[in-house]
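All protein chains of the complex are present and in place, except for one that has been dropped.
Then we have chain A:
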Amino acid sequence: MGHLILRVTIKLLFAPILLFALYVQFHGDYGPGGGFQAGVIFAAAFILHALGFGLGSCQRVIPPNWLPVGMALGVLIYMGCGFYTMFLGGNFLDYDVIQPDSTHHAGQHIGIVVVEIGVGLAVAATMLQIFYAFAGREPEPMDDAW
């Protein structure tokens, strides 16, 4: 039972880190924060878990083949939001047309939240993908690699 203290700490921290990521994600609309930071924090929770409990246990929760889907979906959400405003008759990413009658720019809020969710998803997936790629590679170059 090595790393007992580390493992218990990681278990304790795991959920609060995810919660904090969500806080940063949705707070980005009003203050510092946003999808990029939130995505990194979200992925950091899983990376921490993988460091303590091994890559395998992390990959059981988030299989590596999900990640390209997450990356692509994030970008699609962002771009889709832009095309949606275009189909509503505005310019690309002109959020105001989502709620044109609003007196307090509700459209801007909705647009930003949707776009940031896309960013968060893409960044979290990319961070984990990079981590998986580095952590999962063979320790030494094989003889036939050259």
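Here is the rule we use: a residue touches a chain if its C-beta (ideal position, glycine included) is under 8 Å from a C-beta of that chain, and two chains touch if they have at least 3 such contacts; residues count from 1.
Throughout what follows, contacts and distances are computed from a predicted model.
Participant: Between "Monovalent cation/H+ antiporter subunit D family protein", "Acyl carrier protein", "Lipopolysaccharide export system ATP-binding protein LptB" or "Biopolymer transporter ExbD", choose the name on the UniProt record of the chain that's been left out.
Facilitator: Looking only at the record, the undisplayed chain corresponds to "Monovalent cation/H+ antiporter subunit D family protein".
Participant: Of A:Leu19, A:Val69 or A:Ile130, which one is in contact with the hidden chain?
Facilitator: A:Val69
Participant: Using the document's definition of touch, tell me which of A:Leu93, A:Ile110 or A:Ala135 contacts the absent chain.
Facilitator: A:Leu93
Participant: Extract the touching residues of chain A with respect to the undisplayed chain.
Facilitator: On the side of chain A, residues 68-69, 71-73, 75-76, 79-80, 82-83, 86-87, 89-97, 146 touch the unshown chain.
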